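Report on the following structure.
The complex appears here minus one protein chain, its other protein chains still in place.
Let's look at chain A:
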């Protein structure tokens, strides 16, 4: 350790330490540092007095403001609900037809519904509601579980093939994988299903073997008609789609239909009863219907 020396630039003494040429000035701690240390400590102590802070064994100091984050949350939720009350009351008490005819209500549907749809539904059905393979298009006229406002709202409430006690259940069997139909029968029933489908050009039907279609008709009656109906037009109560139109949830090419018959389909939709309240589900129902109308 060398002797303290005077730094020519500042005129201050060093501490006398020297590490590989590094020295330290013996400057006092600037008053500003003490000032802010005391100031921030005072701020902290004031907060400790006001707010819940220190643990005291099994309990903690509550603070003289007697507040906590749950009380703050409850209060702000209550204030929000009060602010929304005028129009939520309308939605609670008014029927679908009346709401659809009320421009003011539909304005709320379009604003709030869009936000809710994008946050909750769009990841499967798309922001425009047109769905995709395995996810139904909500803007067409085809509804697996019925397209009335009441049906849609019920589907929103309980969802499809989920853990909700009242969930809509629809399980198309895996006719191939589970060995219910052999390869021949599957070929025949796929041909029959294709022959049912209305198509702009009938060439694909012409390419099917009449014998297959005939044999497929029997297979269909035995295995498929229970859910899809004898005429293949589907049953909304079973969530079984209409096979005679040109809408295909899982694709309408022959290979798609073969895949569906082989492995079955068990599409899932979550239930929203726990996440969205009745007014919100009503708004979403109206939003979905309105979206279809507007896209026509």
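The rule we apply is simple: contacts are C-beta pairs under 8 Å (C-beta built on N, C-alpha and C of every residue); 3 or more make two chains touch, one makes a residue touch a chain; residues count from 1.
We adopt the following convention: contacts and distances are computed from a predicted model.
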*Would you kindly match the missing chain to its UniProt protein name, picking from "Lipoprotein-releasing system ATP-binding protein", "LemA protein", "Ger(X)C family spore germination protein" or "cytochrome-c oxidase"?*
"cytochrome-c oxidase"
_Contact residue for the chain not shown (choose from A:37, A:75 or A:230)_ = A:37
*Of A:23, A:233 or A:265, the one touching the omitted chain in the full complex*: A:23
*Spell out the interface residues on chain A facing the chain that's missing from view.*
1, 7, 9-10, 14-15, 17, 19-30, 33, 36-37, 40-41, 43-44, 47-48, 51-55, 60-61, 63, 68-70, 80, 83-84, 87, 108, 111-112, 114-119, 122, 127
